[in-house]
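The block that comes next holds subunit A.
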Amino acid sequence: MRIGCPDISFKYPKTDKYVFKDFSFQLSDAGFHALFGPSGVGKTSLGKMMAGLLSGFTGKIETHDIDRILYSYNLERLPGWSSIGNHLKKITRSSRANLADDLVTVFGLEKHMGSRFSQLSLGQQNRINLIRYLLQDFDLLIMDESLANVDEKTRMTIITTIKAMFPDRMFIYISHNVVEVSKFCKKILVCRGYGKDPAAMIITGQNLKTGEKPGKDALEGTMLEVMNAA
Partner candidate 1 sequence: MKTEKISSKKFVVLALLVFCFFFSAGSTHAAGDRLNYRLKWLFNASVAGDLYADVHGIFKSEGIAVTVKAGGPERDAIKELELGHAQFGVASADQVIRARDKGAPVVVIAQLFQINPLQWIYRSAAMSVDSLQDLRGKTLGITYGGNDETIMRTLLAKGGITEDDVNLFSVRYDYTPFYQNKVDLWPVYRNSQGIFISQKLQDAGEDVGFLIPSKFGVKFVANSVVTSERMLQENPDLVKRFLNALLLAWEEAMNPDNEQKTITTIAEFDKDSSPELIEQQLSITRMLIKPRKDLVIGTIDAAAWKQTEAIMLKQGQITAPVAIENFLKPGGQP
Partner candidate 2 sequence: MLHRRVYQFLIIYCLGILFLLLLKYSLGLSNYVIPSPLNLRTTFSEVVSRYFSDVLDTLSVAIIGQFLSIFVAFLIGILARKTTWFGSFVKVAAYNFQAYPIVALAPIIFILLGDGFLSRLLIAAMICYFPLLLSVLGIMSEPIEDIEHFYRTTGRMRWQLAIKIRAFENLNKLTTVISGSATLAMAGTIVAEFIAANTGIGYSIRIALYQSDLSKILVALFLIGITLSVYQGILEWAGIVAKKAWAAS
C-alpha cells in the first residue's frame, strides 16, 4: 500500500500564491499515519487532492494497492429527518452490523442512537460521522480533524481501537495536535510550507497500540523532531 506524488504544484484559482510547488511525498504501508503542519500550509488541500476531490494541480497522485480513498472532515452533518441510529442502519451493510455496534460502544454513543444529529454535542457529532465512514469500503481513510471537540481520553480510545480493528487499512490523520500524532501515528508527514526546502518531511511516530505507554524520552524526541520539521 502506498500513496505519494512526485512534484505536484498547486495554487488556488485567481491567485498567484502557490500552496505547493514541486511538492513530493510518499506514505507507505497500512496503519495510522498523520499529516501535520501549521495552519494554512495546505493540509486539507493535500488531503482533498489525495481523495480526488480537488483538481487543478500539476503532477499526479500515485497510489499502489489503494483503490478506494475516502475523505472525511469535522464539519460534516447527518440529515436531520432521521435519528442517528436509523441513519447508521441505512448506510451499513447487514454483514457489518456487529462492527457497527462495537464502534458505537467504543465511541461512547450507545445512549444517543435515538437522538437526532442536531441534538448531539460537537464531539458526539464528529464521532458518529467517523463511525459511518469506518463502516464503508475503503483502503485509505483521510480524517481531517475528525476528532475535533472530542476529549483526550476518548480520542486515545478511538485511535487505538481503529488501529486494532482495521490493521490492514491505511489512515491519514490530519491534526494540529503534536502530542497525539507523535504518540499514535506510524509515520508523520510534516508539511513545511511553500518556499521551504524540503517542502515535506517524514518523521517516524511512536505508533502506540491499546494499553501501551510511551517512553518519556522517546515521545519527547519525536515531538521535538516534528516541531523542528514544521
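A few comments on the model shown:
Criterion: contacts are C-beta pairs under 8 Å (C-beta built on N, C-alpha and C of every residue); 3 or more make two chains touch, one makes a residue touch a chain; residues count from 1.
A word on the picks: all candidates are chains of the complex that A comes from, given by their letters.
All figures in this text were calculated on a predicted structure; none of them were measured in a lab.
This complex pairs subunit A in touch with one listed candidate out of 1 or 2: 2. Those residues of subunit A whose C-beta lies close enough to touch candidate 2 in the complex are 51, 53, 70-73, 75-81, 91, 116, 129, 132-133, 136.
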